[in-house]
Structures are given as C-alpha cells and as structure tokens.
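Below, a portion of the complex is reproduced, with chain positions unchanged.
Going in written order, the chains are labelled A, B and C, and every chain counts its residues from 1.
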Amino acid sequence: MKRFLKIYLDKPELAGLALLIVLLAVFQVKSNGVLLSFENVRGVMGLLPEMALVAIGVTILMICGEFDLSVGSVFALMPMSMAVILNSGVPFTAAVLLGLAICAVIGFINGYVTLQFSIPSFITTLGMLFIARSLTIVISGGFPPLLPSDLPTWLFTDYIWQGALFRMSFVWFVGIAVLAAALLSLTNFGNWIRATGGFNEAAASMGIPVKRVKIVCFMLCSVLAGFAGLLQVLRLGSPLPSIGEGLELQAVAAAVIGGTALAGGIGTVFGAIIGTLLIRTIDNGLVLSRVDANWFKFAIGVLTMFAVIANAWMGKMSRKIKVEAHK
Amino acid sequence: EGLNIAFISHSSASNTFWQSVKKGYDDACGKVGASCQLILTQTEGSVEQAVANLQAAIASRPDAIFVAIVDNNAYDNVIKEAVDSGILVLAVNVDDSEGAKGNARKAFIGQGFTAAGYSLAKAQSENFPKEGPLNLLVGVNAPGQTWSEQRAGGVMKFLEEYKAEHADREITITRIDSATDLALTADRIGAYLNANPETTAYFDTGYWHAGVAKVLKDRGIEPGKVLLGGFDLVPEVLQQMEAGYVQVQVDQQPYMQGFMPVMQAYLWKTAGLTPSDIDTGQGIVTPKDVPTILEMAKQGLR
Amino acid sequence: MTTPVIECRNLQKWYSGVHALKNVNLIIHPGETVGLVGDNGAGKSTLIKILSGVHHQDSGEVMIEGRKVDLRSPKDAMRHGLETIYQYNSMVPTMSIARNLFIGREPLKWSVFGFGLMDQKRMRAESVQAIADVDLHLRSPDALVGELSGGQRQGVAIARAMHFKSKVLILDEPTNHLSVKETDKVIGFVRGLKAQGLTGIFISHNMQHVFQSCDRIVAMARGEIVFDKPTAATSIDEVHALL
C-alpha cells in the first residue's frame, strides 16, 4: 500500500492528475454541476486538443533541453499560409502538406541557428516569434482570405458523429499523443532526447548526435504547433492573423505543471496533457463560477501557482515515505 | 515634393481592423503622392510604445502626424511639441475624451470608444425580448486596456440606463474577461452560455464574438436565441451576420479613417484649408446591410 | 613493424589563453597498454579528449591504423573503435542505470534506419550482468544514476566500457572514487586487454596501479611528452623523480 502510494506520488504527472480531480470536484460544485455536463465537456473538448498538441511539442523540446517561444506565431502562420496556398488554387492535401513543411522549415531554422551559433534558443525563438507573426500578416496582405466552404472538416474538426462528445480533432490528438509518448519512452530516439536534455555533454560523449536530436525536436515542436493551428482554424472557420498570441507561455506552463523540468531531461507527454487539462479546467471553471472580469487573471494566477505548489508538495511527501523501493 | 506623413497607432499589425485603416491610408497617400508611414506597436494596445513611436516620428520632421489618442494625458506633451514645431497633428480613430480642449491636435477623424459602445448596446436593445427577465453579458476582452474598457464602459452605460428605465423587469448584467483570441473567447463564452442558457445577449468589445456564433451553430442553437453584437466589420463577423447569429455590429469605417485624414492634410498643405472633425459614422450595421458590405470587406474597404 | 593503432603528430591545442598541448607526438602500437602519467594540468585529459573527439586539435594530425582521421565528435571516435572513460563522470543523472549503460547503443526489437523500439527487458538483464561483472552491488538497474554514490557512478561508467569492448580503450583516472575491490577489478581488466589483443591507454596518478598494469609509461609535463619508456626499463622512483 505504502509502496504504491509512493510510486504513485513519485510521478509528478500522476500528482497532477490527483490535483485535477480535486479541482474538477470543486468547480463541479461551484458551477452547480454544469462543469461536467455533457454540453460543457463538449465545449472544452474543442480547444483542448489544439492546446494539448502545442504543449506536447513544447514538452518534447523542453525534455531535450531547449525552448520554443515561437509556437504561438507558427500556430497562426501554418493555417494562414495554407489558406493563401488554397486560394491560389492548390488542392487541400497539398496545401496542408506545404503548410506543415513551412513549419518544419521554421523549426529547422530555430534549431540550426541555435546550435550553429551556440546561442540560447530563448533568443532564437523569440526572434522567430516576431518573424513568423510578421510573415503571417504579410502573406495575408493584412486581410485573412476566407476559407473555401468545401474543406474536409469531417476529417479534422467535425464531431465524430452527430451529437458525439468529441470532435475528430480529439482523435488526432489521442493518436499523436500516443505516438509521441511511445516515441519518448519506448524508442531509442526517445532515449537520446532524454539523454541530450539530461546532460548534453555526457550524451555527446556517449556518441549521441545531440545537435541532430535537438533539431528534430525543434522541427517536431513547430510542426505540432502548426497542425494545432490548422485544427483551430478549421474549427472556427477563419484564419485570423492574431490567433495563438501568448500561447508560448501557456504551453510552457502546461509542460511545467505536468512535471517537465525547465532544465531539461525530465518530462512526459502524459504530464503535458494533464497540465493542459488543468489550465483549461481552471479557465473553464472560473467562467462557470462567474468570476468578475477584473479578478479573472488574479484567479488564474493563484490557481496556476497552486497547481505547481501542490505538485511539488506531493513529490516531497512521496520522498518522505520510507520504503525500500528497489531491493 | 510630396507630403510626408506618419500615422501612429496603439495597435499591433495582427489586428485586422488596422489593416483596413492601413489600406485606406496607403490608397489615399498613393492618390496624392504622399510619402506615408504607418507605425504600429509590438504589443497590442501599448500606450508607452505608441508614445515612443510618436516621438521618433516627430524627430524625422514629417508634415503631418496622425495619432490615435487613447489616453487623455500620455500624449499631450509630445503632441504639443509636434504642433509647436509646425507639424499638423490630427487625432484619428480615437480622440482625447475631452476633445479639442484636452489636446493640441487640430481635428478628430473617427468615432469615440464610449459613444460607440453606447450605440451598440442601444441598437441591440431593439432586439431584446419585450418582456421577461434579461440576462446580459458584457465581455471585456482586455481588462485594463483603454479601447476595451471604454467600449465596455459605453455598453454598460446604456445597459444601466436601460435597467433603470425598465425597473419592473429583472435585468442582470455580468462582466467577464473574454480574452482577445477567437478560440479562447469562444471557449469562455461557450462555457458561460452552458451555465447560463437563459442569457439574452452577449456584447463583445471587438469582433471575437464571431467565435461565439460558431459555437452556437455547432450546438444547434438557432440564430437570435442569444443576441450577439460587437465592433468592426471583419469577414468572419459578416459571415455570421449573414447566418443570422450576429444582429448588430458597429462599424467605424476604418478605410475612411485611414483615407480622410490624408485628404485633410493634403488640402491643408496645398490649399491652406483648416482640417475639421469628421465623424466616420455611427455605423450600426445590421444583417440586411451585409450583402453589399461583404465584397467590400474582403478587399479591406469596410 | 606493425602499423601503429594510434599516431599523434605535432598535436597542438590552445584553450582560451592556455597552451595546453605543445607539439605532442605519440605512437601507440596494437596490443600495447600505455600508462599516461603527469602532474595536474599537464595536458593528459586534453590529449584524451582530442583522441575521443570531444575537442579538436588546433593543428597536427591524428592517424588511426595508418590512416589520417578527422575526429569531429565522440561518435566519430567510437566508429573508429576508440572507447573512452572520461575523468569526470559522463553519465546522465536523470536516467536509470540500465538506460545509461546503453545510451547510443540501445538494443532494438525492430528498427527502421536505426530507429526503433528498445528491447528494455534485454537492457535491464544485460546491465545487471555488466554491473555484477565489475563487482558492484546496486539495488536495481532502474535506479537513477543521479542517486548513486560517487563510486557507484564510476562503477557504472566502467561497466559500460567493459561491456562494449572496443579496439582501443582509453581510461582517464578510472579508479578515482572506486573501492579497493573494484579498483582491483579495473586493474585486472586493464591487464587482461593484451590477452584479448586490445589496446589501452590508462591515466592515473597512482604509480602502483600504472606499473602493475601497463607495458609502457609515458609522462607529460606542461603540455609536452617528457618521458617514454617500457615499464620494464624504468621504475616508480625514476618516474617520481621526474615529475
């Protein structure tokens, strides 16, 4: 029993899960049961996959020891470039692939510049945050093109079936999350990612091509952000140049709440998802509790801090439990 | 030797509204052969950046400066400096709320935030059900930012008056932080509507209620059950107006806000005519106007 | 004569403001075990780092089996058959022992272009074996390296090197932090290299250890090689006197 509790609490993402349940319970009561109502859950499940995909990308990148502040801008750039390409008569599939390719190139540039000149990725991607946002505006000429109405939204954002709880985007999200989790924990590449972030010099000295590993993670992160942007635009039906602003800090917050270490080496995909869920729940729960506009951010701030403090506290408790774990 | 003009806004480039202003501005400048520059901020709504840009613009001695005066005091000294050194300064889009008294600028081209908010609420109130309780929701998209607070203030002002007038009816007004992101706004207002399905109307201080309309559609709620209204004619909103989800939208004719001041400056320079205030429209747009506007809006003319 | 397995020609290395290697020439023949000694800061680790691809020389050449090579990364060096244990532990503290042992050389269940599913069962089993081989007693292959004692960590590093035997084994002060028993294991292991036809470079400040296990003693001082004799032709005292 004690041993199970310990093993459980030891994993920050599971501690996060416990916290999530507590929050759900509190808000469920505060919102008179609306929080977990079918309609509300259905609403939350619209935005969740998009945010979670970004958080997953950022988490993987953070595990390998780097940062990406440009995700919010890439989130806007990908659907915008797709829309522009579509409007010039290219078929949908090709346009999506081109859009994702652009994201991959941006990720590559982020990684290449960071590693080639050994500058902090904080700066490279801060620069890219501006550059990609600017490009989004430039290619749209300021006015977002309207999307054709015959896009295959059934594949991306429609409800799985009439009246279903989930949209197709949820299916994509689950699929990608499972793949990403498998990549991180079952494959040798995942091992390299962790090693690179855990101790870069050691990983390099054991023969891991750390630069290439990092560049791949940068690209993965950008592509996931772009894909998430695509989902959002298809769901809402319009590629505004301003979407995704401020997403970078939120994604990092989700990752950290889910137990990812800012210094790298530690983190899980599941944690990123829990982190996103927590953030979305807090946001949603506060709206349902009719918090005044001026106090809204206050509550967000306090609850975010609280989530991480509670997580850290559970970890500390677990370390105090005296069981010889391995014998 | 053409005119040299700088236009200082408090907004950032990703704001579609300002892209329309830019288009009008650029078009007008092309027509009169002026050399023009629009200077936006990096952070949406940043007054300090706008003032710094204003100062830099003055240093390069243009003939005319257009500026959105989103604060009553912050711009005063700098504008005075500009006027003193012979630059024509016009307030565009937003004016000092004390008008000409509060500021040395020569004229104002645009429409005030508070007034616009007031007229939005007034126009929407026509659509309120004639009896029964009213549940009104005001979304402050960016608490603390002048444009959002003042528009919301205008809306609130009318709603409070309305409430006082209809003392017999049960009227509740709620203000929430509705975020400046299509998805977040949709998410938050969508959640609120879940918890409060009897909500009568939602007022946005921007165009982000387009996302809310989408949510209503997804939920199969028929148009008009929840009244939606907000500011600025972006294509997304027009689409939703066509579909009937958005009943009222305030248009301040951004193209005109970009275009007219250039003309005024041109006349001032070439003919010595004194610039005068231009009200760019009470601009209440309702669904019946949409077909004519839609084409224009796509080109950024509305 | 046989081609030397490693040959350094006129190696020079500057660190910002420090001339760490000054014209180092060194020939190592296959099957030799060379003891590299010298004062602190003599340049031993620097030489090793160049051979293992961590640093790159500013001038000079490294030849492996007669061919000139350009070692740009540790991966390059490993590909040429050089396996290194560094003076400072180079394990990833946030990962388990089993994973650390196999970093970069994970056994795969199946793979495409070298990427694929790790065989975690095999990794655990083999790492238990590898650690037992160096007489180390660890609670579990799943313990994090960051939670081990100094000697335990060094033991894991040794276990890794012994497990992935290579053409040339370079050991930079491998017995630091190790207990007597394990130290004996390491010395026995270095001695045994010859029998297996492997080459070794063994750095240590403990002359007993070096003399017990090496065929040849090379001493460095201030970035230069100042002494180079077969073990049989010299004595601990001679080397001591020199340093």
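Basically, contacts are C-beta pairs under 8 Å (C-beta built on N, C-alpha and C of every residue); 3 or more make two chains touch, one makes a residue touch a chain.
What you see is a predicted model; the values in this text were computed from it and never measured.
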item: Formula for the whole complex, using the labels of the chains displayed; value: A x2, B x1, C x2
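One rule holds in what follows: only the chains that are shown with their structure count from here on.
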item: Taking each chain's C-alpha mean as its centre, the one farthest from chain C; value: B
item: Chain centre separation in whole Å, for chain B relative to chain A (CA means); value: 33
item: Interchain centroid distance [CA atoms averaged], chain A/chain C, Å; value: 42
item: Overlap residues in chain C, where contacts from two or more other chains coincide; value: none
item: Residues of chain A touching chain B in the complex; value: 31-32, 34, 37, 39-40, 43-44, 46-47, 50, 76, 130, 133-134, 136-137, 141-144, 146, 159, 232, 235-238, 240-246, 280, 283-284, 287-288, 290-294, 296-297
item: Of chain B, residues touching chain A in the complex; value: 13-16, 19-20, 22-23, 42, 44, 139-140, 143, 174-178, 180-184, 186-188, 190-192, 194-195, 210-211, 214-215, 218-219, 234-236, 239, 298-300
item: Chain C-touching residues of chain A, taken from the complex the two chains share; value: 186-189, 191-192, 194-195, 197-199, 201-209, 261, 265-266, 324, 326-327
